[in-house]
Structure formats: structure tokens, C-alpha cells
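Excluded from the complex is one protein chain; the other protein chains are retained at their positions.
Note that the chains are named A and B in the order they appear, and that numbering of residues resets to 1 at the start of each chain.
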Amino acid sequence: MKTKQKSEIKKKLKSIFSPKKLVLWLSILILIFTVPAFNKSAMSQTQAIVTMLCVDKVDDKIKVAATVLTPSQDKKANFQVYSGEGDTLGYAVDSISLAIGKEMGFAQCKIMALGENICKEGVMQALDYMTRTKKVGRNAVLVSFTGDIIDFTQAVANLNLEKSLRLDRIVSFDKRYILTQDSNIETFYIGYYSPISLGIMSKVKLSTNEEFNAIEVAGSDVGNAGGSNSDMTSTGGGQEDKKFIMNDGTVSLFKQGKHYIDMSLDEVKKANIFVNDAQKGTVVVDNVTDHIYSDAKVVVNILKKDISIEPSFNNDTPVYKTDVSLTVFIDEVIEENPSKRLLKRNQDFLTNALIEKIKEKMETDMREIVAYCQDYKIDLLGVYKHFYALENKKFEKYLDEKGEDYLSGIDYQINIKVKSEN
Amino acid sequence: MKIDAVKTVDEIKKKLHDSGDLKSRTVQFFGTQISLCYIAPITDNELLNNTLIYPLINFSSEIKGKDIVEVLNDRVLANQEVTIFYDLKSAVDKMLAGNTLILVDGADKILGCDLEKITVRAVAEPPTSVVIKGPREGFTESLKFNLALIRKRVKSDDFVVKMFELGKMTKTQIAVVYYDSIADKSVVNDVLKRLKSIKIDGVIDSHYLVSYLQRNKKSLFKQVGDTEKPDILVAKMLEGRVGIIVDGSPIVLTIPFILLEDLQNSDDYYSQPIRVTFVRALRLVGVILAVLLPGIYIALELYHYKILPTEFLITIMNSTQGIPFSPFIEILFVILLFEILYEANIRMPQYFGMAMSIVGALILGETAVNAGLVSPPAVMIVALSGITFYIIPGQASQFSILRLLGVIIGASLGIYGILLFCVFILSYLSNFDSYKSAYLAPTAPYIEEDQKDSYMRKTIDEMKKRPHAIASNESNKIRR
Partner (left out) sequence: MKINYRQLSIITFMSFIALKFLALPSLLYLESKNMSMFVALALMIIDGLYVFVILDLMKKSGEKNIYEFMKSCLGKVISKIILILLILKYALVIGNISKGLEFFVVENLYSEYNWFVFVLPLMILIGFMIYKGIRNIARVSEMVCWAIVIGLIYIALKALSGIDVLSFLPFFLDGVQPLLNSAYRHISWFGSATFLFMLFGFVDFRSEKKLKMIKYIIFAILIVQLLYFVFYGLFEITSPTHNYCISDISQFSSTYSAIDELSWLVVSMWIVAQAVQLALYSYCLAQALKFLFDIKGNILPIIIVILYLLMWSFIGENTIRMERIFFSHFASIVTLLAQYILPIILEIVYAIKHRKGKNSSKKRVRDENKAKIRDKKEVKVNI
């Protein structure tokens, strides 16, 4: 009986898996997969593709504004600015979706801009929601901004449309000169979760007055999209006013995810000299006088920079020794009578006097930036990281004693070598 | 069998249903009637007159007491090939192949002289394998002539030609050619066995034999190689392959076949190795573009816009806006359009062909885009894929089906589906071994010795061994 049953099962299996029936099954399978595809629209039509998202807090409500990519007849990019608000970031984003009848797609979101108010109250929740739930890439550029959220968003959209400039590129260019690291969500996270909990992001200002270094863009009026919570702004139409976007090199520092202080361009430049990440930079020295220069102001451009940091302990006193080796070239010389110098074409202009001046200036800068760090209790130079990595046990003991004020008891030493590009 | 010169001719006529092209001529030879019987269109008149009629009429030596058939065979017939038939059926079969039958009254056998008129077109460069530098001779439709083209290149006693007939009605001559010391014996025997077991009415072209020779009969993929050029055939035979020539077809089949063969081109061996390596890489990229590009495009559009760089996305968005069809239907429409144009173009007479290209490519494509029926990227992608088909012309027919499958899968499942599709194809082809050769060799299985002429090519003097991927006589792997 059993063998009979077995053979019957075999027969049935064979009939199910016979080549002809397999072809039939496969055809049905292909149809199952294919039929829905016939009516499927391109994702770029069903989703609102967000390229920049701005978030701020206004009157206890979270306000968001997004530049959304929209097709245009010509070959250029075209953006619409949509905004919405709600009790939470999720509600605010949903309010835009509701108003425009499209799911918000953040996969192409390259910039996330955070307003002053939310920066003060803490940005981590907003960042976590956007990266975890809405899938904003953690490589998205992070900036803080001043001014009205909608105006700022519109101005950034116009910057792209009118001047073909992209804010993410402007900000990431900063890294080479004025920021020590990428200003993006991931680096902000790394800073936030580190023991010193220090986050850094670029700051972009929006103003209505023309200022030095600012880029002029067209502003626009704001029209309601009909929804209670959402506003819609569009380019063109309405009475336009002028807006200015300014990236003056200011950097916002965050502690525990909240805005702490802003560093000016000069302060950031000083700090940058002593960290390896920022390879470019300049040193300006005054009153150089010798056989080539006469009371000259000399701007020296850094071509290459090697920094070696050696943390150590000298009788329980931490010593933070920085060896800086610079390869420089002389960029600008400002002096009353340049004729003396111009005639000596084959001379090495990096004179001993100039080198001494550079060293002097850098030592002063170092002292100033150390004092700045100690005053505000912020570890811009990576002191914690170096001690933790290389002198761990002693440093932990030292930390137990000093606590948060650990920067103040350290002996900072600097050794500078300067050579010309030749 | 007793021959009656007149009656037997009548019998033959009856057997051929009084066929109009059957001709006969009766002459007296020392008092004995001799009938010559032949099929006029395939008989060379000049040869007939010079080698048969003229010697018969002018023969004047004494033949007393001698057998006339023997006299004819030994002293009269001035032909290089005389066959003696002992039955009428085989004699008639030969007559249909171009022999002239000599029927001697009262004899018990029939003589047959091969006077076949070889009607052959001029040797020309085959349109499917044009070379820039290299031999331009191509095979013609005559087996004898094709063998001559091969013999011209092969002057070795090792070269073997096995001839036989196939087709109950057509009695087509088939020649299996190979090098005895190089080709694998079991492969040769397998080919001969398969060919001889074919029961078919007629073999019109060599492709009639393909399905009998391939292992996976219903597969989309090509399993038997083909060539139209004698230099390629000889090169392939030198690697251990067997050639199958069919009378009436300029396409010669080669066995075993591996996928890499189509990636190679005869020009490759007449050019600089570095250039060849580059071109082969290009061909490989061409294969990927040809098969997968439309599928990937549709997958990106329907599922993965986030993979696209923003600028590229903007271009696509701008150009696809307002298209009335869904992206899938749009791309299917464009593919269909291109396939129709292609089919029409090759079948059209040449003077129409040019007009067709202009109408098809310029007017139809341009107006479809302008009318907003299809988007420029879709046209461009399908056109690019279509052009790349012909970077490997031998595989073009497979590619068009695979492309369609790629589009369906791309539209249904996205990139994930396309990747699984690729793995499936690789897996499927991995099992395609036939005639002791792996289809994907020398990549899978990897054969180090064969890498000298796979994706890259070394110089001829560095190719000291025959490819291991092709089953051949192991003791003769080294080229001498």
C-alpha cells in the first residue's frame, strides 16, 4: 500500500512539475509581477523630491520648509518651496504631504538647515527623526541659519535657480579653509556622541541688507496653499524683494546637541592651524623688517602642513606638545616701498626674520585659542582624543580630578618649523 | 539487371515522372546502342561533349571480343570520375546529383560520369563578418567550392573530410571536416553519430542541422558555432573544433561552441594585442548595455530615483513630464518600434532600406518625441542598447529577447530583480556544457592557460598551446 501511495505522490508531483505546467506556472508568475508595473508611474512623479529641508521652531510649533524638485519645460532645475507646521516634526512634514498630495521623498535631500530657535532647544530629536524615519542620508550637509525659515528656503532655492550656486557645495567648500571637518549629519553625530559632546556646523545668514560677502537673490511673497497648516511658496509672481545669503565663515558650536556659541572666521582660522584636517590656511604677520622687507605686512599661504601631537605626562601634569611643520609660500606683501624687494628676484623671500615672525604669530594664536577653549570649556583641538588614545590610564586619573575643566590644567607646548616651497 | 539502351531510358523517364529537364542521347558504338542520360541543368555541356560524346563518336580502335563497358571505362571515357552501378536506383540517385549515366545495350551494369556543372557565385566578403585587415574570402553555396577554399589553406595529410548525404528528398551533401590529430575523437564520433541518425526530408541550409546537434534543444542560447569564412573555420579546426559543411549553404557550423567565441572576432588576430584587449572589454560592456540598459533605466525610474545623481534626475524628470504612458509602456513601445524598424529594414530591398532608415529613425523617432508620446531618454536608451547588439552580431538574436526580459523584470522588481536575473542567466549558462566543453570557459571554470586569448589577447607567439576549454586531443595541446 505504502509503495502504491508513494508512486501516486510521485506521479502527482511529476504532473505538477511537468515542463508544460512549469511554463504555465512561470507565465502566471510573470503576469503577477508584470501587471502592476503597467500602470506604475515614475517615482519622481509620485513623490515630492526634496532637495533641502529647513527646520525651525516658531511659537512652540515645529515649522518646516522644503525645496521640492519640479519638472520644467527647459533643461534647468526648477524648485518649489513648500512649508508646513505641526506640534512635532512628523506632523509638520505630514502637513506638507497632505497639502500637495504626494509622499515626501528625502532620498535626494542634500542639505538640512536648522533655524536658530531649534538650535537653542536642541537638534538631536529632529536629526534622529529625519535620518531614521525619513531616511535623509547622513551625508546630508548640516547648516544652521538665521532669519525666517521660509525666506531662507526660498533664498536658497533662488540661489540655485538664479546663480547656479548650491548651498551644499558652498558649505562643503568651507572644509578646506575655515572648518576643521565636514559639516554633515554624521560628523555632527560623531561629535555629539563623543565624550566631549561637541558638535560643529556651518552657519549661513540671511539678511535683507546688503552686506560685504553676501550673495543677492530674489525673495518672494508667500501664498497660502489652502491647507490650515501649510503654506506654499512659488517662484515667480508677486512682488519680489531682495534677500542676501551670507556665508562669512561663522561656525556654530553645539554642546549636548544644543547651540553653545558661534565662532567667528578669525577664531576658526586660528584653531584650524593646529589641527590636521584643515590643510589650507594663511598666516598674516606685521612689521617684518630686514634686508628684504621694510615694515611689511606679509600674508603667508600654507601649502602643506604636518602636525604631530604628542600627549604626555610630566609628574602628573599633562603636557600637550604640538609639532607643526609648515611648507609655505609668500602670498601678499604690503609695504610702503616695495622697490627694495622687487629688484632681488632670485632671493629667498622667506627670511629668518619672517620665519621668526611667523613662529611668534602662531604661538600667540595658539595661546589665544587655548585660552578660548579653556574659557568656554570646549575641546576644539582634540586634546581629549589624543590623551585618551595615547595616555589613557593617566588621563583618566587626571579626568577624575579635574572633571569638565580638564583643559585648564594642561601644559601646552608648541614647536614650529617653517620652510619655503623650494 | 539487363540494360536495354532505349527501354531503360524510358524506365528512368518514367521513374522521374517524365521530368522535362531529363535529356538523353543515343549513339552507335561498334554496332551497340549506347544511351547517355543526364539532367540538363546540372550537367556541364562542354564536359559532356568533350569527355563523352566526342570520344564515343571518334573511337576507332579494335574492340573485338572485349566487353564494351570495360572498353568504355578503360579507353574511351575521358573523365576523371567514372562510377559503376549495379542497380538502377543508385544510378538514378547519382544522376540527380550531376552524373551522366551511360547505358550500354545488353550490359549488366551502368556507368556514371561526374559531369556536374558547378554553378557558383563569385567569392565575396561575407556581410556578417567584415574585416578591416585580413582575408576577405567567404564561403559560397557550393560544398565542393567551399572544400576547395579550405583545402587551399590546409595542406596537411592530417585534415579529414567525411562526406555523406542527408535528406530523403534533397540528398544534400554534408561534409564533416576536422584535423585527425587535433580534434577529440569522441566529439568527432558524437557529431558523426548524431548527423547520421538524422531522419529528415531535406536539408536546405546548415541551420537545419543545428537542433539535431545541440544538447538543450529549446534553449534560447546558441550552442553551435557558425562562420562564413574559411580562415575562421581553419583557425577553429586548429583549436580542435569540428566543422560541418552543408551543400547549398555558405554557413559552416562548428562544434564545440563556447560563449567566448562570439566575443572574439577574426580581426582580433590581425590587430595589435593591446587594442584587441581594449576592444574585447568594450564588447563585454556592450553586452551589458545591450541586455540590461533599458531594464536598469526602467528600474531606476520606477523604484530607485535615489540612486540617480540629482542633476541626472532633473534631466529625466524634465524630459519625461507630460508623457501620457507609464514608463513601462513607454519603453515597451519604443522597443517594439525599434524591433519593427529593424525587421523591416533588413527585409527591405536596399534602395528602400535607406529611405526606411530615414523615415524610421528621423521622422518616427523625432515626431514621437516632439508629439510627447515618448521621452528622449527612452529613445536614447533603447537606441543605444540596439546599437550595442551589433557589437557582437552572433548573439544579437538572443540579446533582443533578453533585453525584453530585462525590461519586464526591471519594471516588475527593480534593480534587485535585474541582479537576480543576471545570476539566473549565469547559473543557467554554467550548466550548458556540450561536447566536453564548458559554455562559460575559460571564466567558469577558470582555465589559466586559456586566459591568453580570452578577455585579453597575448601575441600569437605567446599562444603556444591550444585552448583547454575546447575538447581536443590532449597529447596535441602544444602548437608546433
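Simple rule for what comes next: a residue touches a chain if its C-beta (ideal position, glycine included) is under 8 Å from a C-beta of that chain, and two chains touch if they have at least 3 such contacts.
Here the structure is a predicted model, which is why all the values come from computation and not from measurement.
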Item to complete: Have a look at A:82, A:189 or A:274 and name the one touching the chain we're not showing.
Response: A:189
Worksheet entry | Hidden-chain contact residue, picked from the options A:71, A:122 or A:137 | A:137
Item to complete: Extract the touching residues of subunit A with respect to the undisplayed chain.
Response: 13, 17, 29, 32-33, 43, 47, 105, 107, 135, 137-139, 168-169, 172, 182, 184, 186, 189-190, 193-194, 382, 385-386, 388-390, 392
Response to the item:
Where subunit B meets the left-out chain, the residues are 303-304, 306-312, 413-417, 419-420, 422-424, 426-428, 430-431, 433, 436-438, 440-441, 443-447, 468-469, 471, 474, 477
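The working rule: only the chains that are shown with their structure count from here on.
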Discussion item. As a quick test, compute the distance in whole Å between the mean CA positions of subunit A and subunit B.
Written reply: 64
Discussion item. Which residues of subunit B touch subunit A once you look at their complex with the stated criterion?
Written reply: 301-306, 310-311, 313-318, 320-321, 326-329, 408-409, 411-413, 417
Discussion item. Give the list of subunit A residues in touch with subunit B in this complex.
Written reply: 30, 33-34, 36-44, 47, 49, 51, 69-78, 105, 107-108, 110
